[in-house]
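Complex shown without one protein chain; remaining protein chains in place.
Our next item is chain A:
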Amino acid sequence: MISEGWCVVLELIVISTLNGVLFGMLLFLMASGLTVIFSMLGVLNFAHASFYMLGAFFGFQISRWVGFWPALFIAPLLAGALGAAVERFGLRRVHRNGHVAELLFTFGLAFAIEEIVQIIWGKSPVDFRIPASLDFPAFRIFSTNYPAYKMFMLLVSIAIFVGLLVVLKKSRVGLIVQAALTHPHMVGHLGHNVGRIFMLVFGVGTALAAVAGVIAGPALVTQSNMAALLGPILFVVVVVGGLGSLPGAFVASLLIGLVQTFAVSMNGSLAGAFGPLGPDYAQTWLSDIWGVTVAQVAPIMPYVLLVLILIFRPMGLLGTRET
């Protein structure tokens, strides 16, 4: 017989783990594309989160016309096609002028996409609803309901993760992509059309981000600042995981998802940690940081992690080369 107190703690842990894994998987859907694009093209795509936003808005618009389920497939295809076009007609031309130009190009693109989204859909949140068929509690843990839609989000992202793994490890295309990650010139010399592979990878990468957008749109808020809210965290994921490392991105996504969620559920502060042993001057001189709880600093945790990783392990958790 477990006491009631432990039940509550257990409930909090289970729910927080579910929430953390879910957020982590969403991050991974985006980070996977970003990290592969980076290692192949050598460009940190600043506009990557914008494709996540485009996915959400395309999903919203298409689900208005034909319903949510077709939108789930059409919106990522559209965004992916757009991404491929950006690579083919934009990045490839800019590439001639070097990496800085490419970086600036993606940077500008992010702003352009945000402006265009604001022109078309306005600045306030749009009413992107969870489909009625998924709007019910999936199960109950002790006394907390867990929404079916969140389970659906989790399943979709896990399915895509497994699919990605199989394609990369088992298929011929995957082999070439893996080779191009480390030795793009050699792959070119062997007669593969490296340009087409790049376009394909860029398209698939942005489509994955768009999938994340379509499924996250109804659960979170679909508005024109959603790319800006999530973008910085994506870079943290990619750097912490190790640039160009897919398993690294996976581990880092889950790590950051869990760290952020669990930090919110903790109450500890410096004052609490030191208790009566805390020095007297702390209350007055350090009053600003002394009483701050872990929950309050939750949003900056990923960035603290970023700084620590860059100092102690610059290649990232599972990366193989220096950044």
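FYI, contacts are C-beta pairs under 8 Å (C-beta built on N, C-alpha and C of every residue); 3 or more make two chains touch, one makes a residue touch a chain; residues count from 1.
FYI, contacts and distances are computed from a predicted model.
*Asks:* Consult the UniProt record of the chain that does not appear here and report its protein name from "Fumarate reductase iron-sulfur subunit", "RNA polymerase sigma factor", "Glycerol-3-phosphate-transporting ATPase" or "Branched-chain amino acid ABC transporter substrate-binding protein".
*Replies:* "Branched-chain amino acid ABC transporter substrate-binding protein"
*Asks:* Suppose we count only contacts with the excluded chain; which residues of chain A make the list?
*Replies:* 8-9, 11-12, 15-16, 19-20, 23, 118, 123-125, 137, 140, 143-147, 150, 219-221, 223-226, 229, 260-261, 264-265, 267, 293, 295-296, 299
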